[in-house]
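Of the protein chains in this complex, one is absent; all others appear in place.
Up next is chain A:
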Amino acid sequence: MNYHWNWGIFFEPNPMGTGTYLDMLLSGLVLTLKTAVLAWIIALVFGSIVGVMRTLPSKAAGWFGFCWVEFFRNMPLLVQLFLWYFVLPELLPKSTGTWLKQLPNAPFWTAAIGIGFFMSARVAIQLQAGIGSLPRGQKMAATALGLTTFQGYRYILLPMAFRIILPPLTSEFLNTIKNTAVAITIGLLELTGQARSMQEFSFQVFEAFTAATLLYLLVNAVVVTAMRFLERWVAIPGYITGK
């Protein structure tokens, strides 16, 4: 292989005049993090609501939850982002569509919301399983004490269910971070996007993607470590996984 290695490339100025190539990658990393965090918040909020709905006795709530989950988990993420970004504006009334297309940061918002909804289906399924794994008597005990359904979920069922599903939720958070790379296809200059532009400008493909790889690994290692601490922090003394 006739390749000219140049690890010093990171400290050379980039052609956009926004500093060095390293600055370029770091700005991509920041955008990756912003997108992932917003998407994860959306996934948690909507996933929790939908997950709870799937455990309620109400048929309408169950049906809504079913449709939500099947819609968002049965389509490839890439297709979903294309739908939100390219198709949705065309389906809306013309003025609304144009407004949507001209929004500043449209790729960012589309990616965060699209990935958020996609991941919310997965969070919902896991929360449903977590609630389902609690003894039936827990809900009965809450009800028998006079707690309303809302209070029963808020104070009894959800605190336990979230503790139980914390390890798989860690994986989902990691998936959310990794899935932001798909947003390159709608023009979001996140970490993968910046690594690719760096490669196009400098022809240093290996350096660019080595750096991107290391940054992804670093971010995810931080998340895994933080979640470990969180797991320990909320562990219940004497209870299965507790100390």
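The rule we apply is simple: a residue touches a chain if its C-beta (ideal position, glycine included) is under 8 Å from a C-beta of that chain, and two chains touch if they have at least 3 such contacts; residues count from 1.
Following the convention adopted for this analysis, contacts and distances are computed from a predicted model.
You can't see one chain of this complex, but its UniProt record names it "Amino acid ABC transporter ATP-binding protein", from the set "Amino acid ABC transporter ATP-binding protein", "Molybdopterin dehydrogenase", "Tryptophan synthase beta chain" or "Phenylacetate-CoA oxygenase". Within the full complex, the residue among A:M16, A:V30 or A:L145 touching the omitted chain is A:L145.
For the options A:I156, A:L174, A:L191 or A:L215, the residue in contact with the chain missing from this view is A:I156. In the full complex, chain A touches the omitted chain through residues 135, 137-138, 140-148, 151, 155-156, 159-160, 163, 236-239, 242.
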